[in-house]
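Note that this complex is displayed minus one protein chain, with the remaining chains in position.
Chains here go by letter, A and B, matching the order in which they are written, and residues are numbered from 1 within each.
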Amino acid sequence: MILLLLLGVIGSGMAFSTCKAAQLSEATQTCLACHVSVMPGIHGDWLSSRHSRVAPADAMALPQAQKRISVSSIEGSLGQTAVGCAECHMLRPEEHPDSFEHNGFRIHTVVSPADCATCHPVEVEQYKQNIMSHAYGNLMHNALFSLLAASINGVHTIAPKGLDQGSQDPLTLSDSCLSCHGTKVQVMELKKRPTSMGEMEFPVLSGWPNQGVGRINPDASMGSCTACHTRHAFSIEVARKPQTCSQCHQGPDVPAFPVYKVSKHGNLYEAQANKWNFQEVPWRLGKDFTAPTCAACHVSLLASPDGEVLVERTHRMNDRLPWRLFGLVYSHPHPQSPDTSKIRNKAGLPLPTELTGEPVDLFLIQPQELNTRLQKMKEVCWNCHSTSWVEAHFQKLENTLSSTNQSTLAATKILLRAWEQGLASQENPFEEPIEKSWVQQWLFFANSTRFASAMGGADYGVFANGRWNLSKNVSEMWEWLRQAEALRKEKK
Amino acid sequence: MILLLLLGVIGSGMAFSTCKAAQLSEATQTCLACHVSVMPGIHGDWLSSRHSRVAPADAMALPQAQKRISVSSIEGSLGQTAVGCAECHMLRPEEHPDSFEHNGFRIHTVVSPADCATCHPVEVEQYKQNIMSHAYGNLMHNALFSLLAASINGVHTIAPKGLDQGSQDPLTLSDSCLSCHGTKVQVMELKKRPTSMGEMEFPVLSGWPNQGVGRINPDASMGSCTACHTRHAFSIEVARKPQTCSQCHQGPDVPAFPVYKVSKHGNLYEAQANKWNFQEVPWRLGKDFTAPTCAACHVSLLASPDGEVLVERTHRMNDRLPWRLFGLVYSHPHPQSPDTSKIRNKAGLPLPTELTGEPVDLFLIQPQELNTRLQKMKEVCWNCHSTSWVEAHFQKLENTLSSTNQSTLAATKILLRAWEQGLASQENPFEEPIEKSWVQQWLFFANSTRFASAMGGADYGVFANGRWNLSKNVSEMWEWLRQAEALRKEKK
Partner (left out) sequence: MILLLLLGVIGSGMAFSTCKAAQLSEATQTCLACHVSVMPGIHGDWLSSRHSRVAPADAMALPQAQKRISVSSIEGSLGQTAVGCAECHMLRPEEHPDSFEHNGFRIHTVVSPADCATCHPVEVEQYKQNIMSHAYGNLMHNALFSLLAASINGVHTIAPKGLDQGSQDPLTLSDSCLSCHGTKVQVMELKKRPTSMGEMEFPVLSGWPNQGVGRINPDASMGSCTACHTRHAFSIEVARKPQTCSQCHQGPDVPAFPVYKVSKHGNLYEAQANKWNFQEVPWRLGKDFTAPTCAACHVSLLASPDGEVLVERTHRMNDRLPWRLFGLVYSHPHPQSPDTSKIRNKAGLPLPTELTGEPVDLFLIQPQELNTRLQKMKEVCWNCHSTSWVEAHFQKLENTLSSTNQSTLAATKILLRAWEQGLASQENPFEEPIEKSWVQQWLFFANSTRFASAMGGADYGVFANGRWNLSKNVSEMWEWLRQAEALRKEKK
C-alpha cells in the first residue's frame, strides 16, 4: 500500500500527495459543478496544483525556509480551504471594475497581482520595484520608444506622394509589442450572449487576452503573475524552468534564452534536468539541481544541500543585476526607479544615456549600489565557481559592455552625420533604412553580444547576431553614407 | 512480482506490456532471422512498437474510443499476427512496381499510405483530402511555384554575358524543396550487388530516400505516413509531440514550431510534458496532458478526463483551419480542393488571390464552410478558455491577417512599379534582388507575424521576422526603387 502510494508520487511527480488535501469552499464547489465539464482543461491543470490541495493556513504553518506563501495571517475563512476558483476570482470585488454578476456570485476575469498579494504580499511588493512591472508605461509613456513601436506596427501603403505608414491600430499593438510588455485591460461594456446554460452577461474587455509582464489591470495594479506562474497549475516548476522566460526572451532583441541554451549552464539543464527536482522549497543547490536556470540566478532563494539559505529570493529581478544590458541604445547602470518613462538626458530625450553614450547619472544607480548588486550576483556564482573564475568572468563582461557601446557609437555617428547632411530626416528617427540599421546595431547585435558575454553564449557573441554583425552592419552603414554623400556631391 | 512488472511498465513507458504479445507470422520470423543482426537498430525500434505486440484483430476488439485502428475486418491471417516486416513490406505486391524477389518473398521498399490503409483506412482517406498529401504537385505542377523552386535550386555561374543560373538538378531538388514536399519515387532498374549473404538483386529508386508529406509513391499513392509516424516504432507519442512537426515547420517560411515554443502552450509543453501521457487513446485533456501540442489542436481526438469524446480525430488537418496563413502571397480562406495546382486567378496566374490580394472565390471555401472550420477550432480552445477569450483571440488574428496582407500589398506595388518602369524584369518574378525582397515580405515576415498572432508567439510577430521586418523590408524596397528611379532619370 505504501508502495503504491510511493509509485503514485513518482508517477504524478508531486511531492505533496501524501498530505491530506484541504477542503474546497462551497463557492468553489458551486463553480466546479459546471466548470469541470465546461472547461476540463483548466480543471485538470488546477487539480495538479498545490492550490487545489493546500489551504493557506497549512502553507503558513510550514517552517520559514519551506514556505511558499509570505503572508502571516489571513482573515476569515479564506485561509482554511484550498485555493479554488472562488478564492481568486471573487477576491476584492469592489476593486474590480471587471467584476460581474454570475449565477449569484460576483466574479472577475482578470485576477491581478493585487489579488495574489492576499497570500503572497512580499513577492508582489518586490515585483512592483521590478522594472518589468512597468513594462507598459516604460514603452508607451516614453515618447521615443512609442515612436519606435509605431514605426514597427503601422501598416505601410503606397500613396501617390510615396511610401506612407499608417498609425498603429490597438489590436496590432496588443498583438505585437504589448504581448510581452502587457496591455492596458479595460472594461468596454457588459454584453449578453447565449451559453449552454442559457443567456448570460459577460464583460467585454479591451487589451484581452494578455499576460504581459507589465499589464495594466482593470483594478489599476501592474503586471501579470501568470506570465511566469502559468495558469492554472501555478507550478513553481514552470517558473523555475527557462522555457518560461523564453516566451519573451527569445528574439534577436533580447536573446537571453537562446544564449542560455548554448551556455554550459543551459547544456547541463538540457542534458540533466530530467533528474532534477524543480518543486522543492527551499531549492537546494547541488542536491535538487546542479546547474542554474534563469530563475536560479535572477529570482530564486537558493539553499545549501542541508537547507541553509545561501541567497534570498527576490521578485525585483534587477536586485542581482548591476547593469542594464539590453533594450536601450547603450548599456548602463540600472535605473534607480522601475518607472523609466520619466528619465531625461541632457538633450531632453527620454533616454538614460546621451545619444553619444554618456550615462545620465541622476537617474541611474550609483557605484555603491551597483557594486552591491554585483556582489549579490557573485554570491550566486561562488557556489560553483572560484573567486578567480568569477572575477575574470565579470572583467570580460565589463570589457564587452564597453566595446559594444563603442560599436554602437560608431553607428550613431554615421547616423548623426546623415541627419546633419540631410541624407536622412531626423524627424522620425526610426523610419528610414539607415535608421533601422542603426536600431539593429544596438537592439540586436550589441544586445546579443552582451548576453553572450554575460552567460557564456559563444556564437551569439560572434556569428549569431554578435560581433560579426556589429562589424558588418557598421561597414554597410558607412558604405551607404559614403555613396549617399558622393551622389549628393555629384548633383551639386 | 507484481511490483517488478509495474516497475517494468514505468521503465519502458509502455502501457501495453501487461498484454500477452501477439505471435509473429512465419514470414516475419524468416525476415528477422537475418535482419535482427543485419539491422539491429530497426529491430530494436520495432520491438518497442505496438505493431510488434498487438495483432490487428485484438486492436479491433477494443472499445471504439480506445481504437487505434479504423478497419472493421481484415481478410485472412493478416489480422491474427503482430504487424512485422512481412505484414507491411509484402502487402499488395502486384500494386508495387518497386517489389522484388528476395529470398523467396516478394518485397517492396516503399511502404505507402495505400498499404497502411489496410488497417487505417479512415486516416488514409482523410489524409487524401489534406492539402499536405498534394504537396508534390502543388509545388511542381504550379508554373509559378516551380519557377520559385528553380530560382532557389539552380546553381549560379558567372558567364561572359553576366550572372547566369543553371537549371535545378534532380538530386538538388529532392534534397531541397522536395525533402518536405515529397519526391516522386520511381524504379529505375534492378541491380545486383554483393551482400553478406551473397550476391542479391535490389531495385534502384530515384527520389529515394524521402519521407516528404506529399511523396508520390511507386504505387501512385500520395504521402508518407512515416513523415509523422516515424519508422519503425510508429509511436503515437512521436506524432503527438511537436518536434515531429518541426521537421518541416521550423524555417523562416513556416515557423510554426518556433512560434509554438515561445507560446504559453509551448512553454507548458517544455516545462511539463515529462509528466504527461502521450500514449493513451483516447487522449484525455486535463488528465493525460494540460496544454496542447500541434497534434492536439490540429489532428487528435480529444476526450474529457473520463473518456468522453470532445473533438473528433482528423487527418485532413485543415478541417479546423479556416484560413491559409502561409505559403502564398496573401492569406486567404482555405482552397476547396487539396489539389491547388488547378487554381487560376483572373490574371491567369496559378494563385488563389490576385497579385493585389483579392481572393479568387471560385476555388476557395465559402463563408459558411469557413465558419464551420472556425467553430471546430474554437471547440478545441473552449476546453481551457472562455468564450470571451477565444472570440478576442480570433478577432486579433483576423486583424493580423488583414494588416499583413496590406503590408504585402505595399511591397507588391513597389515591385509592380519597378516592373512597369523596366527597373526589374517581370520575365522571371523571383530572380532579381528586389523580387527576392518581395518574396521575403510575404513568405517570411507576413507568415511569421500570422503564426505569432495565431498561436501567441510574441516576438515572432515583432522582431523575430515579424512586423519590424515587414516595416524594414518595405522601407528598403522603397529606397531601392527611389534610387533606381533617380539614376534612371539622371541618365535620360
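By definition in this document, a contact is a pair of C-beta atoms (placed from the backbone, for glycine too) under 8 Å apart; a residue touches a chain by one contact, two chains touch by 3 or more.
Since the structure is predicted, the reported quantities are computational estimates derived from the model, not experimental observations.
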- prompt: Where the complex has a chain not shown, which of A:Ser167, A:Ser337 or A:Ser386 is the residue touching it?
  reply: A:Ser386
Task: Could you tell me which of B:Asp175, B:Glu308 or B:Glu358 touches the chain that is not displayed?
output: B:Asp175
Message: In the whole complex, not just what's shown, which of B:Thr28, B:Gln211 or B:Thr340 touches the removed chain?
response: B:Gln211
Query: So that we can see where the missing chain sits, which residues of chain A does it touch?
result: 3, 6, 10, 258, 261-264, 266-268, 270-272, 274-275, 285-287, 290-291, 304-305, 310, 382-389, 392-393, 395-396, 399-400, 403, 406-407, 409-410, 413-414, 417, 452-453, 456, 458-464, 466-468, 470-472, 474-476, 478-479, 482
Task: Using the touch rule from the top, list residues of chain B that touch the missing partner.
output: 3, 7, 10-13, 37-45, 47-48, 109, 151-158, 162-163, 165, 169, 171-172, 174-177, 179-180, 193, 195, 202-205, 208-209, 211, 230, 233, 235, 237-238, 241, 243-244, 246-248, 250-254, 274, 431-433, 436, 443-444
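Assume only the chains that are shown with their structure count from here on.
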Message: Distance between chain A and chain B based on Cα centroids, please, to the nearest Å.
response: 33
